[in-house]
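Below: one structure in structure tokens.
As you look at this complex, bear in mind that one protein chain is not there, while each of the others sits in place.
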């Protein structure tokens, strides 16, 4: 920071030296000659300024350092733009000579902004809030439904386990029963034959088939009898009821 | 052009500017854009080339200039500090910050505080964490005496010899190892 300001300090020291040298004579001169030398004095002042300024800075930089806007007249295309002029107003205030009207957005700018916002922010805050609330509600419902389903299934879990066990047991039982039956028939046939005959033998098979048939007939008969009994029981019951009425 | 019509997020991407992020995380809602709007809504980086000329602006707005307005204190609050503010002495500092004490200036050596009013004791780690050096910077006065004091203090505390390096011109002492907390304690006890 010091380096930057050193030339200015030098300058001010120099200017103070020169000022002290010239002001005395100037005052003397002004006292002697009244008004007609104003133009000359201005010109002289300008010349003195030029000689005073040994900073070797460009005019624009010199102005910036002294807090003035760098260029009074536009020198390049950017100087004609709104952005540059706004900057000049922002930095140098009213002294910049810029009309503050440009600091605000133009009608076109406003329209463009509104259109942009309509697309970029399509929802109002309330709409967004309702959207979020709906989403949360949906999630909650979904999880609740799933929970309920699982709870219902859990309730039935015991029963399912039992059913499964029963099914397996039944199957096993059937298989067992069939096996036993077969064993029994084979035993019977064997007994019939009297000697140990290979079960796979023809005669054995014939005997087995015959026995099986007979067994089936007997079972069928038994079932029919059972049914008849039931019918009789029913009829009897009906009779009894008819009598009682 | 056709690609621009497709999704809103793509549209927003055009406006994103340098960072390229979608500034509004909206889903694709298939917003309908008309050709007229697309032509005016071009991507505008903030540079002079994209700024319009002043002579084209015809708007004349009414405005009022208020000199020394009552809201100026809010503006001043926003402007940055010219220099680091001085710390007013307080009864207690809950953050654990310890101010410099007057008695410290009586010692033959002195540790200056840095711009943020903190002690300049830092830990330098290099060689992928294998080398740790605690550096006490901004030392004035009799640096060799301070070195002896520091070494004694550390030896008492850690029950072993701890190597240090004194740099008179650089005004620092480097202690081999991570003893920053212990050194801070020592410095605070001395009042630095």
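Going in written order, the chains are labelled A and B, and every chain counts its residues from 1.
Throughout what follows, contacts are C-beta pairs under 8 Å (C-beta built on N, C-alpha and C of every residue); 3 or more make two chains touch, one makes a residue touch a chain.
Here is the rule we use: contacts and distances are computed from a predicted model.
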**Item:** Omitted chain (choose from "Nucleoporin Nup43", "Gaa1-like protein", "Large ribosomal subunit protein uL15m" or "Leucine Rich Repeat family protein") - UniProt protein name
**Value:** "Large ribosomal subunit protein uL15m"
**Fill in**
Where A:95, A:152 or A:209 are the choices, the one touching the absent chain is A:95
**Prompt:** Among B:58, B:88 or B:106, which one is in touch with the chain left out?
**Reply:** B:88
**Asked** Where does chain A touch the missing chain, residue by residue?
**Response** 85-95, 98, 100, 103-105, 107, 110, 113-114, 117, 121, 123-125, 128-129, 131-132
**Fill in**
Where chain B meets the chain that is not shown, the residues are 18-27, 61-69, 71-75, 77-81, 84-88, 90, 93-97, 116-117
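FYI, only the chains that are shown with their structure count from here on.
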**Item:** Separation of mean Cα positions, chain B and chain A [Å, integer]
**Value:** 32
**Contacting residues of chain B [partner chain A, same complex]** = 8, 11-12, 15, 23-24, 26, 29, 31, 33, 37, 40-41, 46-48, 51-55, 57, 59-61, 63, 65
**Prompt:** chain B touches which residues of chain A in the complex?
**Reply:** 77-78, 80-85, 100-102, 104, 106-108, 112, 115-116, 119-123
